[in-house]
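Have a look at this one.
Only a single protein chain was left out; the remaining protein chains are all shown in position.
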Amino acid sequence: MGMVGGGIGAFIGGVHRMAANLDGEIELVCGAFSSDPVKSKASGEALYLPSDRVYGSFQEMIEQEKKLPADVRMQFVSIVTPNHMHFAPAKMALENGFHVVCDKPLCFTMEEAYELQALVKKTDLLFALTHNYTGYPMVKHARQMIKEGQLGALRKIVVEYPQGWLSTKVEDTPSKQAAWRTDPQRSGIAGAMGDIGTHAENLAEYITGLKITRLCADLSIFVPGRLLDDDGNVLLHFENGAKGILHASQISAGEENNLNIRVYGEKGGLEWRQMEPNTLLVKWLDQPTQILRTGVGALSRQAHAHTRIPAGHPEGYLEAFANIYRNFAFCLRAHLEGKQPDPIYRDFPSVDDGVRGMLFIQKVVQSSADTQKWTDF
Amino acid sequence: MGMVGGGIGAFIGGVHRMAANLDGEIELVCGAFSSDPVKSKASGEALYLPSDRVYGSFQEMIEQEKKLPADVRMQFVSIVTPNHMHFAPAKMALENGFHVVCDKPLCFTMEEAYELQALVKKTDLLFALTHNYTGYPMVKHARQMIKEGQLGALRKIVVEYPQGWLSTKVEDTPSKQAAWRTDPQRSGIAGAMGDIGTHAENLAEYITGLKITRLCADLSIFVPGRLLDDDGNVLLHFENGAKGILHASQISAGEENNLNIRVYGEKGGLEWRQMEPNTLLVKWLDQPTQILRTGVGALSRQAHAHTRIPAGHPEGYLEAFANIYRNFAFCLRAHLEGKQPDPIYRDFPSVDDGVRGMLFIQKVVQSSADTQKWTDF
Amino acid sequence: MGMVGGGIGAFIGGVHRMAANLDGEIELVCGAFSSDPVKSKASGEALYLPSDRVYGSFQEMIEQEKKLPADVRMQFVSIVTPNHMHFAPAKMALENGFHVVCDKPLCFTMEEAYELQALVKKTDLLFALTHNYTGYPMVKHARQMIKEGQLGALRKIVVEYPQGWLSTKVEDTPSKQAAWRTDPQRSGIAGAMGDIGTHAENLAEYITGLKITRLCADLSIFVPGRLLDDDGNVLLHFENGAKGILHASQISAGEENNLNIRVYGEKGGLEWRQMEPNTLLVKWLDQPTQILRTGVGALSRQAHAHTRIPAGHPEGYLEAFANIYRNFAFCLRAHLEGKQPDPIYRDFPSVDDGVRGMLFIQKVVQSSADTQKWTDF
Partner (left out) sequence: MGMVGGGIGAFIGGVHRMAANLDGEIELVCGAFSSDPVKSKASGEALYLPSDRVYGSFQEMIEQEKKLPADVRMQFVSIVTPNHMHFAPAKMALENGFHVVCDKPLCFTMEEAYELQALVKKTDLLFALTHNYTGYPMVKHARQMIKEGQLGALRKIVVEYPQGWLSTKVEDTPSKQAAWRTDPQRSGIAGAMGDIGTHAENLAEYITGLKITRLCADLSIFVPGRLLDDDGNVLLHFENGAKGILHASQISAGEENNLNIRVYGEKGGLEWRQMEPNTLLVKWLDQPTQILRTGVGALSRQAHAHTRIPAGHPEGYLEAFANIYRNFAFCLRAHLEGKQPDPIYRDFPSVDDGVRGMLFIQKVVQSSADTQKWTDF
């Protein structure tokens, strides 16, 4: 693995590295950790990389690595830069034969998104987007239960992603994380909706197996002087007639990272909360609610394949994130060996999920500005 | 107290009687428990009432009671019939000088609502509407915290009322409760929105002290053959610029009676759930969340005045309901004695709240049918 | 009902009255609310009693009421005084043909306990002890599940009753509640163990249907200058070979009234917590835990008979307390009519439970002072 971005002080870069390390299937062999070569070098050194594998730019990394023998050079690129810097390295990596893992949202504009999508199709290289929340075992299980019809036809979906960390104008403090997320030049046309609303959208479509068909959005900027939405409420219609609500917020004071979803069907309902991810509540008509737990009893094969340790030993965010990397690694190994991977591991968000996320951003922004109720999605 | 409705087998009539009994401040002295005189008699007997105080109709009750000496006759009427039968007894009671406690929603049509409102104003009689969920001590405390500005200016309100009991066509079984609630002739123009959506609306406005100014509603009928909405999702704008979401549902499979509200302001947030009503979570910016509990520590005078027993001895739905009756009784006693009640007890939902609830029903139904996004409220 | 004790400012007297009021089956007709006649009068007046039914002493009350016509006089006595004043009114009531409801613990000494037990047997009058926590519907259901063998043979019982309100020397403040509970002259030989340990013991034996056969206790006084135990830890053996732990404490800082019990058998386990009493967790071997809830699904007849309102409308402490009064009233009515009550209502703690509680107090105090491990019970 070669990394683009994620130098010292970054948040998500470290997460990607820990996720890639966890299962011992992936080795970080090189990186362009910063657009500042000095900082990139320092970062590489702190990561125990040989100095000749630490590059001053992603271009240099891709070019140089390409020249190395096949068994030495990186096999894929992991892109962990802010949104506006996903496209260029992803494109160049694909064009030079490197597989890609990319943080979300996919990129900056719809044009970029479609270009990447076409490029992945054309090159037949592997591409994973780290919508990491779908990596949790109980999310996999929820999806499977719904797929098997255990809840009957779905009727209502409520997905929420409240955070409170941008309740004040944090972007005016030296917070690198807040600065780029609230900056239209680096984040894109949406703030909270792009940063976390897309996770909610992805989670809802992943678990339900249903596509959103139209939506009605009400985005707000609550913190004076902020340039992008910090809160949004959205009504949803799904392809099977189900209705829903999605709301995401970064001004919900006192909330940490409270992504959660409730799905109701004819026969029962599900509830999952990211902050207590090893629990899946299953609600039945006039029967006791069941507490499904990672590792307990006869869960689906999908849940088991993404669980590392026995029941009661909580697995968290990094393990879910690592499931994406591990599945990617298993598929990459199969790819390199010319084999088919076990289908259970071919389960990570794709460039198509990325395009869908970009469309979601575009549609909620458009809907919010509209006086008509519904915007097709 | 004389009761209209609430014969044997009714749900809410029994609740009203227990709530009225609890504090020993109110005595049931007569009733017209059913439009069927035989059933009314049987009900009165089961309640240990003398047979001459059990009437065959509310008209008879009001006429006869009026003739009794002042210290013997009922002092107020409690109306616990289905929605379409609130107006007539309420009107007649007011016109004959009896105070009124009435179940919600106030009545059947806006015309009736305005007429009752005018009548209450004209007669200067006491009128309480049993939006009982605002009777909980921690709801009172939440309202007080917000009033005192502890959360700063409010930004976001999420109020939910999911139930699952109408997930199947229960109205086709011998369920009296389901039958009238899903019948436009008895329930009115809305189903779930009238039955429980109004509770959510009332709770949100009570706690925040803010009025909803416009809304965008998406009502659904999920159970085939049903005539009224069994689910609804609503975007809200509040008078101070706050945004919100209200959703109410009777097809959220596996949900009991999960009314809950979250309010976020500049400085902090609140979360309250009716099914665990003695807990109020208070969330702060970058500080530990606090678990406020009925009876623990220095809560507001409002909370204390509506709490009966020490911390850790859970008070529930009936106690909250009883707070409305007890406050009404205290105010009635003061009224009869020509005194002013302690303002802390002048805290029960009024006919104006009832008019507002009726308007809410009208507006969500109208908005749901509209292609325009916003409907003024 | 005639009440002994429970004047203005008392805690448990008000609880008894609300519990007796709730279901409309019992009427307070007289009382000796205080040993101070002036205070007794004032209390009676506040309760809307006619002044000639408010007495200056329990002796006067029993004597005078006895002279009244059978359809006027009180039918039973409710005793809500501190521990040292249970015996005399209970004895006199029984000797004069009045049924009795008495707060716990039964009395002050074992001699008194045995005397009351004999008297109840001899007079064949009804006697209820308000170990109110067994009045909760989910406690009834737990007992029934175990009785039916759903958990298999029981192995382990953990019952806890932590409170924190005596963490400081509250008895030196003007707290009437703390004063008598920490005073050996009024409370008896035990503090926390008598006040709340007996509730834990009663709950454990009621739910499991098993008797404790021996115990090993370690009582402590943590607050300097206090005269009775404010904390105690006890190892238990049960008659079927099950083992257990009971601990009760009034110095567990920050705890409210956290009575809870866990029972484990060969096939599954149960968990119930008084502060969230409408939930019963049922744990199975390698199967999802179930959340049983008051009013949801096919619960036992025992649970239903002690539930008033539909699922999701929380019933609390007063409703559980009222279940004892209501069952007592039903049995008393049957008794007066010479009928057998429905066995499902013959379910309230008896004088025998009271004797057992007194023995428990004696045994834990004895064991705590002993150097031998086990004390037979």
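Brief remarks on what is shown
Per-chain residue numbering starts at 1, and chain names A, B and C are given in the order in which the chains are listed.
As a convention for this text, a contact is a pair of C-beta atoms (placed from the backbone, for glycine too) under 8 Å apart; a residue touches a chain by one contact, two chains touch by 3 or more.
None of these values were measured; they are calculated from a predicted model.
Note on the undisplayed chain: of the listed residues A:Q117, A:Q163 or A:S220, the one touching it is A:Q163. Note on the undisplayed chain: of the listed residues C:S43, C:T182, C:N257 or C:T289, the one touching it is C:T289. Note that of C:E95, C:E266, C:D342 or C:D376, the residue touching the chain absent from this view is C:E266.
Checked against the hidden chain, the listed residues A:P174, A:P310 or A:G338 yield one contact partner: A:P310.
Residues 11, 14-15, 17-18, 21-24, 28, 47-48, 163, 165, 255-258, 274-278, 293, 295-296, 308-319 are the ones on chain A that touch the missing chain. Counting the whole complex, the residues of chain C in touch with the unshown chain are 151, 155-156, 158, 160, 162, 164, 167-168, 216, 218, 220, 222, 231, 233, 235, 243-245, 247, 249, 251-255, 262, 264-269, 282-285, 287, 289, 370-374. Taking the complete complex into account, residues 282, 286-293, 296-298 of chain B touch the chain not shown.
Following the convention adopted for this analysis, only the chains that are shown with their structure count from here on.
Of all chains present, the one whose mean CA position sits nearest the global mean of protein CA atoms is B. The centroid of the Cα atoms in chain A and the matching centroid in chain C are 55 Å apart.
Computed centre separation for the pair chain A/chain B is 43 angstrom, with centres defined by C-alpha atoms. Chain B and chain C, compared by their mean Cα positions, are separated by 34 Å. Contact with two or more other chains is made by residues 255 of chain B.
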